[in-house]
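Removed: one protein chain of the complex. Kept in place: all other protein chains.
And now, chain A:
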Amino acid sequence: MRLEYTEKQNRFRAEVREWLAANLPAKPLASFDTPEGFEQHRAWERKLAEKGYSAVTWPKDYGGRGCDLIEWLIFEEEYWAAGAPLRVNQNGVFLLAPTLMEYGTPEQKARFLPRMATGDDIWAQGWSEPGAGSDMAAIRSRAVRRNGHYVVNGQKVWSTRAVWADWLFGLFRTDPDSQRHHGLSFLLLPLKTPGITIRPIKQLNGLPGFAEIFFDDVQVPVENRVGDEGAGWSIAMATAGFERGLMLRSPARFQQTARQLVDLYRRHRETADADPGIRDAVIKSWMDAEAYALATYRTACRLAKGGQIGAEASTNKIFWSELDLLMHETAMRILGARGELMPNAPDGGDIGAWLDGFLFSLAGPIYAGTNEIQRNIIAERMLGLPRA
């Protein structure tokens, strides 16, 4: 055991820190759930890509930096500490890309990865359907093969970033007679294809962060299928594993929030201490953010030594989503009556982005597989309890 960084790792940290200091946008970008904010964030992805920073763990050939997981953690620490923008292409970079690296053809990798790295293609995901949420194997959207194309009909929902995204990856039923997780295929399709209708859905904050997508005889070339026909379920499960596994939510994000919460508490200590539970929650926030970082470093080191990440990925998702809730609920308790004020309220004082973060933290236990589903996975696959 050696809990110290190497010289090389320290140099990388310094390089990232310097670059961010010199290149961060002068003022915060608009939300990526607005048309202008979406394009600002796309431009930021392009800027990051100049240094291979938009996807640091990818091979250089595809536009990455060839970093290992510890360097990725260092990058994330500097990124979040600097207050850099949210990542508009995270569905692509952190979910689809690992899937393509593992299951894609050389042609698919060359075609999609470099454009993803530069933000030329922003990706949305298409899993859920009106009748297939937690029960994803109930997917009904069909893709029927005809003359070198799949003809897609059906509907997807809760598709994050889909309102302005360029491409969609998702699961479709390619065998019309199949049941459940059989007969599904993993397809990639441009959202500008004729026959696609996108209906934005307003989220709690009033912005269209996700969308419904309707497919009406949409033609998708067969070469846009990832992996074998009918093998979509296992590929999607691998993608879902990436989602709740290591890379979707780096610890740095929560450590930054925890630090901001400590700062907020310290500024308002006199009033906050009137509710003794607040101080306790602030301390717990720091401890849990730190624990999440330690657990992630441990996993990264195990993976580097040839270990595997299994069902314990589900513990990650529960832990960070509950931590994020705790931190934002605590901030709202400290802000008290100012908590309801929108970020643009002229007399909000130091309300910061806590309200928006609080709303988003409520989504954490729901997206990427609800925490109830994660608990089932932990109980059945980690602990070996019998299926229902």
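What we mean here is this: a residue touches a chain if its C-beta (ideal position, glycine included) is under 8 Å from a C-beta of that chain, and two chains touch if they have at least 3 such contacts; residues count from 1.
Keep in mind that, in the parts below, contacts and distances are computed from a predicted model.
Engineer: Match the chain absent from this complex view to the correct UniProt protein name in "ABC transporter substrate-binding protein", "NADH-quinone oxidoreductase subunit D", "Acyl-CoA dehydrogenase family protein" or "Cytochrome D1 domain-containing protein".
Structural biologist: For the chain not displayed, UniProt's protein name is "Acyl-CoA dehydrogenase family protein".
Engineer: Specify the residue from the set A:Leu86, A:Ala137, A:Met237 or A:Met287 that touches the hidden chain.
Structural biologist: A:Met287
Engineer: Given that one chain is not shown, which residue among A:Leu20, A:Ile318 or A:Leu355 touches it?
Structural biologist: From the options A:Leu20, A:Ile318 or A:Leu355, the contact with the absent chain belongs to A:Ile318.
Engineer: Given the contact definition stated above, which residue among A:Arg142, A:Arg279 or A:Arg338 touches the chain not shown here?
Structural biologist: If we include the chain that is not displayed, A:Arg279 is the one touching it.
Engineer: Footprint of the hidden chain on chain A, which residues?
Structural biologist: 1-6, 9, 13, 70, 74, 76-78, 80-81, 251-252, 255-256, 258-259, 262, 265-266, 279-280, 282-283, 286-288, 290-295, 297-298, 300-302, 305, 312, 315, 318-319, 372, 374-376, 378-380, 382-388
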